[in-house]
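Have a look at the structure that comes next, please.
A single protein chain has been omitted from the complex, and every remaining protein chain is retained in its original position.
In order of appearance the chains are A and B, and numbering begins at 1 in each one.
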Amino acid sequence: MADHAAAVEHVAHQFDDAEQQKLAAELGMWIFLATEVMFFGGMILAYTAYRYLNPTAFAYGSRQLSVVIGGINTGVLLVSSFTVVLSVHAARTGARRLLLVSLGATIVLGLVFLGFKAYEWRHHYHEGLVPGIRFTYAGPEAAGVGMFFWLYFALTGVHALHLTIGIGVMAVIAALAWRGRFTPAYHNPVEIAGLYWHFVDVVWIFLLPLLYLVGRHAP
Amino acid sequence: MSRFLPFPIFPRQASTLAPRIDHLLYYLLGMSGLMTVLIAGLILYFSIRYRRRPGNERATQVHGSNRLEIAWSVVPLGIFLFTYVWGASIYFWAYTPPMDSLEIYGVGKQWMWKFQHLSGQREINELHVPVARPVKVLLTSQDVIHSFSVPDFRVKQDAVPGRYTEAWFEATLPGTYHLFCAEYCGTLHSQMIGSVVAMEPAAFEQWLAGGATASPAERGQKLFQSLGCNTCHRADALARGPDLTGLFGRQVHLQGGTVLKADEAYIRQSILDPAAQVVQGYEPIMPTFKGLVTEEGILDLIEYIKAGS
Partner (left out) sequence: MTAAPIVVAPGAPENYLTVDYGVRSWLLTRDHKRIGLLYLMSITAAFFLGGFFALGLRLELLTPAGDLMRAETYNKFFSMHGIVMVFFFLIPSIPAVLGNFLLPLMIGARDVAFPRLNLASWYIYMLGAAFLTYTMVSGGVDTGWTFYTPFSTLYSTTNVISAALGIFIVGFSSILTGLNFIVTIHRMRAPGLTWFRLPLLVWALYATSIIQVLATPVLAITLTLVALERTLHLGIFDPALGGDPVLFQHLFWFYSHPAVYIMILPGMGVVSELITTFTRKRTFGYTYIALSSVAIAVLGFLVWGHHLFIAGQSMYASMVFSLLSYLVAVPSGVKVFNWTATLHKGSIEFRTPMLYALGFIGLFTIGGLTGLFLAALGLDIHVTDTYFVVAHFHYIMVGGMVMAYLGGIHNWWPKISGRMYPENWGRVSAIIIFLGFNLTFFPQFVLGYLGMPRRYWSYPDEFQVLNVLSTAGASVLGLGYLLPMCYLIWSLFYGEPAPPNPWGATGLEWQTPSPPPRENFERTPVVTRPPYDYPGPEEHVG
């Protein structure tokens, strides 16, 4: 049977058994995600303070972003989280082809997101809305609009960095899957990488309204 | 100088705030002293009584006591809450300047203190004040964060760029007192020092009268004209901005519905970023004066507007 020929899970010497190793890895990832929450949280605190002080400037800045692209990107990430769920299911049931396809789809969707992001950023550069690099806005509350935009670039930039790392991780997982490393008995790395990907997705879900949807309801 | 030593070990009490803070200190010293003596004493006593020697090779394995744990949690908490209330009440008092305080503007910059009396006197690194009269120093900074510190008055307040903070005191003892900058501000932070000179009221009036130049309000009036403010802010039909007579302290209705009080910060922001808070019923046509007026200039304009209230 295919899974007997596949590598038996190697239990590191400090662990008593595979179960302990699995639980340790999972807890480690959850704690790491907690640190990431605090990391993004610091920036969101700065965002909150400055939005409170510059409500109209933030609304103006937000309206310069494309809701269409933001919406598309949100859809892209949500679908990618679905493909991640698929990959975990595939790993659990030993469905190798589905595993490879879903991992591949996740990576492609991640790259699509980054592609749209790069397009947006280029557009902002042309519009002269990149503080510190090319900021030509001279209308009212220029300082507040500048505030909005550096926060936009900082938040989406750090998010994109985390997404890029996630794509790298998924590529490694895909390579290991290609080599038959995962079985229904051992596929913990797929689950843990999936956790990380979901986290990156959740961060985006927070960033979307904070950045793209400020003041959109107003007439 | 201390009575028994050739150097001081306690600052002078030269303001109404000083004894209040010192009383809290004495209480804390007493309480801490008692606690330290208690703990140190017990440690010393137990160390000697229960030292290891033949006959005391084994300890008595004592099970803890919930009652004791609760006691030494609740009792200190009670003491702490008492201390908290005392400290908070002094702080509240120290942060509530009396209504009739003599106002002085203070601007910190690397590495000097600049003071401006409303009667026109300017001082650098020295501040003359009368005794027996509350004095409020409205502070800001031209560059980095500084801190206005007069230890003998027990007064300290950060001077933050971009906003106004205030510190008030009432000197009680004529004399010359250290003025320090207490927030690290760069190379010559430790040389950003000077003196506060507290004088008997008559001597202070005399000092003020000698060498007075134009008052800030007078200078503000000149600026109001030279910068062209009066072309829009006027009382007749040619006005394109709100009339500023009686503005200070009034409620202002902004576009968008916000209502706020016209204080120093409001006036400053209106000069530097007028588009951020446009008064209801007016067009957002006022240009910004950032870069065209100094911090002292803004203070002079504020005084002029106050004088018209």
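The definition used in the following text is that a residue touches a chain if its C-beta (ideal position, glycine included) is under 8 Å from a C-beta of that chain, and two chains touch if they have at least 3 such contacts.
All of these numbers come straight from a predicted model, not from anything done at the bench.
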Sole touch to the unshown chain from B:Lys136, B:His189, B:His233 or B:Lys306: residue B:His189
Contact with the hidden chain, among B:Val107, B:Val129 or B:Cys181, goes to B:Cys181
Of B:Thr16, B:Gln116 or B:Gln157, the residue that touches the missing chain is B:Gln157
Residues of chain B touching the missing chain are 1, 5-11, 20-21, 24-25, 28, 31-32, 35-36, 39-40, 42-43, 46-47, 50-52, 56-65, 67-69, 72-73, 76-77, 80-81, 83-84, 86-95, 110, 143-145, 147, 149, 151-152, 154-158, 160-163, 165, 178, 180-191, 193, 290
The missing chain sits against chain A at residues 12-16, 20, 23-24, 27-28, 31-32, 34-36, 38-43, 45-46, 49-50, 53-54, 131-133, 143-144, 146-147, 150, 154
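The definition used in the following text is that only the chains that are shown with their structure count from here on.
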Note: chain B sits from chain A at a C-alpha centroid distance in Å of 46
Seen from chain B, its contact residues with chain A in the complex are 256, 273, 275-276, 284
The answer for chain A against chain B in the complex is residues 54, 56, 140-141, 143-144
